[in-house]
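Missing here is one protein chain; the remaining ones are kept as they sit in the complex.
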Amino acid sequence: MMRFPTVSRAAVVREFKAPVCIEEVPVPQELEPGTILTKIETCSICGTDVHLWQGSLALKVDLPVIIGHEMVGRIVAMGAGTERDSVGQPLRVGDRITWTHTACGRCYFCTVAREPTLCQYSRKYMYERMDVAPYLLGGFSEYGYVLPDSGRVKVPDSVPNELASMASCAFRSVMNAFDVLGRVDPTDTVVVQGAGPLGLLATAVAKISGASRVVTLGAPEARLALAREFGADEVISIETTSHAERLDRVRALTDGRGADVVMEFTGHPSAFGEGLDLARRGAAYVVVGQLGQGTTTIAPSTIVAKNLRVLGSFSGQAKAYWKALQFVAKHQHEVPFHKMVTNRYSLDEVDTALTRMKNFEEIKPIIAL
Amino acid sequence: MMRFPTVSRAAVVREFKAPVCIEEVPVPQELEPGTILTKIETCSICGTDVHLWQGSLALKVDLPVIIGHEMVGRIVAMGAGTERDSVGQPLRVGDRITWTHTACGRCYFCTVAREPTLCQYSRKYMYERMDVAPYLLGGFSEYGYVLPDSGRVKVPDSVPNELASMASCAFRSVMNAFDVLGRVDPTDTVVVQGAGPLGLLATAVAKISGASRVVTLGAPEARLALAREFGADEVISIETTSHAERLDRVRALTDGRGADVVMEFTGHPSAFGEGLDLARRGAAYVVVGQLGQGTTTIAPSTIVAKNLRVLGSFSGQAKAYWKALQFVAKHQHEVPFHKMVTNRYSLDEVDTALTRMKNFEEIKPIIAL
Amino acid sequence: MMRFPTVSRAAVVREFKAPVCIEEVPVPQELEPGTILTKIETCSICGTDVHLWQGSLALKVDLPVIIGHEMVGRIVAMGAGTERDSVGQPLRVGDRITWTHTACGRCYFCTVAREPTLCQYSRKYMYERMDVAPYLLGGFSEYGYVLPDSGRVKVPDSVPNELASMASCAFRSVMNAFDVLGRVDPTDTVVVQGAGPLGLLATAVAKISGASRVVTLGAPEARLALAREFGADEVISIETTSHAERLDRVRALTDGRGADVVMEFTGHPSAFGEGLDLARRGAAYVVVGQLGQGTTTIAPSTIVAKNLRVLGSFSGQAKAYWKALQFVAKHQHEVPFHKMVTNRYSLDEVDTALTRMKNFEEIKPIIAL
Partner (left out) sequence: MMRFPTVSRAAVVREFKAPVCIEEVPVPQELEPGTILTKIETCSICGTDVHLWQGSLALKVDLPVIIGHEMVGRIVAMGAGTERDSVGQPLRVGDRITWTHTACGRCYFCTVAREPTLCQYSRKYMYERMDVAPYLLGGFSEYGYVLPDSGRVKVPDSVPNELASMASCAFRSVMNAFDVLGRVDPTDTVVVQGAGPLGLLATAVAKISGASRVVTLGAPEARLALAREFGADEVISIETTSHAERLDRVRALTDGRGADVVMEFTGHPSAFGEGLDLARRGAAYVVVGQLGQGTTTIAPSTIVAKNLRVLGSFSGQAKAYWKALQFVAKHQHEVPFHKMVTNRYSLDEVDTALTRMKNFEEIKPIIAL
């Protein structure tokens, strides 16, 4: 077993748009009940990391913070009452886990609405100051601290760190979106808006869930090629087609009706209106990527005249983490998840990695710790 | 039994915005299987009638047409195979019925999507030329022709014509909206946007379905007073409050959370964005009134960050007509439905009635035939 | 504020079928995080209390235990982290609360199935030995101890102890059953099997949820009379009718179809088969009362040929407690809940109270502490 450490090297954002500093951050020397200390092994980079770094998030962030939030860690020490993970699997020092933002279990949203992701007292990793205890609430760090109200899920032995790490945020959001949708019918044409990490993962889940046809919209070509490997029957480049052409193409594939299911993972407000148009009458439209500040102009009559179900899907509970990990464990030999990992960086290279992510030169790079 | 008539006096629109003409229209002299000829007794006026008359509908209308579409008629003659209504009740000459737009039962939307209101071959009353057989497909007419693919529902004896007639369009749309919603929970605060006929009816249904609190938004004061009589616990005037004030008011009523359920019946595109704001995280938002051509600007992130379910509800099947009529029969002594009937006009007064409706001087006036 | 007590008088079962002893039980002198010590004010009697006392439960019980489990208590002292109840309402010493069996939040059933009532590590009040700490896990006791993993819900000021206490078990089970059902449709005929406490409460909820017709089956006549006061449109005595007669009666009320919804609260295995018969084709059948050891013979073809949805509903989460209390607060002036409280006893009279309950001489008597 690893000796209890005193400091953790970590990538700290002290100023928006400025270079990220690698600093030594204190490690809490006592673990209160429910908490876990982990040696972080891998933390993948998410588009949100770039937005935080650049100060462009809607959410106000109180600096300094440790950046990074898609992490997998190996248990170093355990507080009281942590012998099982959130789904009942036994935990011990040396096991690998991923963990969720916190949910208090004591508010209207946790208890009545039964949706912990909407918890009004939630604490979120990467969004808390690193200069007050327990310090280690970000992912690009040697050590990570799991809060008592965080879900935590054991990583199956067969799942490598790189895939476990993306399962902790990107994939759990996708899994949650499919829970919100409820069902992929064997005759469904599913349109996936977006060929970034979430769009690619959703393409794979839709296909393996038995969709009759999966159509992925995005860019650039390399990602669309990867979308095909992930299960897309058709891909449509948003760089070389107009809105009208995409609409025509989807209708042509569906006897003129439009998609039975549309799922959005783009982050571009304009994609929302396009999704409404791509959906057939009576369709479900699951919206996931719209988390930025932008607005868009739509005709609300589309929703009524087409009897649409427009379903927002935000983040995901511990259940979604577990499902994502199970899915990776089961299907990693069919779906080339590893091809999303376009690069591996050390902690000292976080700045370079974020810059390349910002320039769209990466899909899902990882920081190996 | 009534003698088979040869002509029907009817209110015909030959030119948008021009006075409506009362003309003699031929009555089909043979009834094909599945059709019914009725003596129309009452046809209430709907906002859509005004929009058609003024040429302001999104839908292109091929003139001339007989205007009016919320009608109740007494059976004069029956084609083969019409001995039962759509829910199995026996029909005979002399019975009163209401009837639905047609659904073919032979398309993807009727059979696979199971949503006849989305039928791609639907024929709609008031929207078909009155100079080709079977002529009598509008409501402000002495006689009405029920097409073979129209649902038809017997009016309970206890329900007067005036209430049966509004049940045929306004109320069935409201009933359908509650089917789309799925459930009013006994702890729900339901916000109803709109105090027109649909908003008033929805207020009554929400209340009688056991909502903890019904809050109706609209104007003018007289309608809000009526909303209280229909069951609203709170009313908010949209004339004397700002968007921010309405939001504050609804939050104040709900421990700061917002409404558990929002239902829209206004027709104003801007109400759509307001509804998204009034909803609490995890809420359901049923949208009914957005059928015009307008657009509005929204932040799609509201839908995602709040995990909203936004549910379009268009029109209603025969089931919704039956439910509306049953509801009226059961609750007409608790809910003052009749107060919605602000005036009664003869066929010769259609022009006056439409003009007053256009000027918001009426709620649900009727043409008595 | 009350001084921290050292002993609590409590009704202890040391031997099945033997008289219940009033003993002095130690009060824990320290409160671990998440726990609450309450002065119990009222504990109502449930049929299950009698079954435990008589040793006739399916579940093995390890004696001695403090009997009673439908309790409302006033907070005497609070462990760390208990400043809000399970739905976010602030708690302080002197507030009244009810509380749930525990759910670990760390097992497949809590996290994946999202059903804390199925928690595989649940601890249940009245079922734990009173001679090991924290001793006070039963309801007929001066003091009660709330475990950290128990939901706890503040009692609204307007709800008297007697009604709050029945909301803590009987009514939360009924509220959960309506959540499982999903919707009472305004045209539904709801058949309630049973006129005991749960059947009466379900009758009230069905009625206030807007059911077209509520039919309550049970006995004796006095309870059926009460069922009418609770909202039953029709009652059918199971003492004076045969199965076939009850079936005929329900069919006669529903144009020969049978009930749209059937809800079972009897505890008699034979009622299960009768419920299947009373349901119309396509109906929902919610089963709540079947918790005993018995078996019954059914024709499973009924479930298939009628396309039934048969839905088991066990216990209820904190959400159901809160909803029950809200329902009582809102509707206590319409529904004579208090008439269910057939007698009030002191702690020293527990034996008498249980004996009368056993002999069906009571509906919902209470122990006032």
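A, B and C label the chains in the order they appear, each numbered from 1.
Operating definition for what follows: a residue touches a chain if its C-beta (ideal position, glycine included) is under 8 Å from a C-beta of that chain, and two chains touch if they have at least 3 such contacts.
Keep in mind that what you see is a predicted model, and the values were worked out from it rather than measured.
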Query raised in the report: Per the definition of touch given earlier, which of C:T102, C:S165 or C:S313 contacts the omitted chain?
Result: C:S313
Query raised in the report: Which residue from C:P5, C:P64, C:G79 or C:P269 sits in contact with the chain not drawn here?
Result: C:P269
Query - Listed residues A:V205, A:L276, A:A318 or A:I366, member touching the removed chain - result: A:V205
Query raised in the report: When the complex is taken as a whole, what residues of chain B touch the one chain not shown?
Result: 33, 84-88, 104-108, 111-112, 114, 120, 151, 317-319, 322-323
Report task. Against the chain that's been left off, what residues of chain C make contact? List them. Result -> 58, 108-109, 112-113, 115, 117-118, 180, 187, 255, 257, 269, 272, 281-282, 287-301, 303-314
Report task. Considering the whole complex rather than only what is displayed, give the residues of chain A touching the chain that is not shown. Result -> 88, 175, 178, 182-187, 205, 208-210, 212, 255, 322-323, 326-327, 330
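Convention: only the chains that are shown with their structure count from here on.
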Report task. Provide the C-alpha centroid distance between chain B and chain C, rounded to the nearest whole angstrom. Result -> 42
Query raised in the report: If you average the Cα atoms of chain A and of chain C to get two centres, how far apart are those centres in Å?
Result: 41
Report task. Scan chain B for residues touching two or more other chains and write them down. Result -> 187, 255
